[in-house]
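Every protein chain of the complex appears in place save one, which is left out.
Let's look at chain A:
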Amino acid sequence: MSYQARFKVWRGDADGGGLVDYEVTVNEGEVVLDIIHRLQATAAPDMAVRWNCKAGKCGSCSAEINGRPRLMCMTRMSVFDPAETITVTPMRAFPVVRDLVTDVSYNYAKAREVPSFVPPAHLKPGEYRMHQEDVGRVQEFRKCIECFLCQDTCHVVRDHEENKTAFAGPRFLMRVAELDMHPLDAAAEEGLDRRRGAREDHGLGYCNITKCCSEVCPEHIKITDNALIPLKERVVDRSYDPLVWLGNKIRRRGAEHAP
């Protein structure tokens, strides 16, 4: 069954813009991205939108629908009342490029700041062997499609532009957790302390575990419970455990007084 839906879509660019009203046909089984494409084909041929797979796997069509960060291709029109006016805006944590397209380069900059997997020295490529129970945890994090909805909704950067320098965001703290839990990562052997890095370089302390990243994740990754909190606990092991602190202090004194 088809009906005429009312949409408000943000149109504009870095110089300004606003919500523009549209009336558009909606057919049974369609998703919001279908409607945006229909608008491109009819009333707004110059509307900019980033999209690719239409299957919730490429992470391109992230936007905010009725104020909630979502993938347009995974938001069914059937969840809305036909009488409702549906508002579609670009992600509001990132600089806008045009219409529904934002500049997500903040995320790529943060991705580059995370030291990559350090191959173990005693194994050649092809010799890596891992038990399933050792990689089960990090496999969940590998489901990430990098839609950056978690980064968009995280209030640490969404509400505080100034924190973008210090805070990597949930997606990349999850990457740090993934590497720190990886059974073959040899970062420690190379003198790279991922836990200290999580706290000092990637701003883990800014996260106040209010779980919006988990709420919006289209892959249903339990980012907070399975990555960020375990990473916080690992940082506690390293930085806030008085017994570990005392042990390190004694070891350091011993090393200083060694002949």
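The rule we apply is simple: a contact is a pair of C-beta atoms (placed from the backbone, for glycine too) under 8 Å apart; a residue touches a chain by one contact, two chains touch by 3 or more; residues count from 1.
The working rule: contacts and distances are computed from a predicted model.
You can't see one chain of this complex, but its UniProt record names it "Integral membrane protein", from the set "GDSL-like lipase/acylhydrolase family protein", "Phosphate transport ATP-binding protein PstB", "ABC transporter permease" or "Integral membrane protein".
Note that of A:Ser116, A:Gln139, A:Thr210 or A:Asn248, the residue touching the chain absent from this view is A:Thr210. Against the chain not displayed here, chain A makes contact via residues 10-20, 44, 46-48, 64, 66-69, 87, 89-90, 92-96, 98-99, 102, 131, 133-134, 153, 155-156, 158-163, 180-183, 203, 205-212, 215-216, 222, 225, 229-230, 232-237, 239-240.
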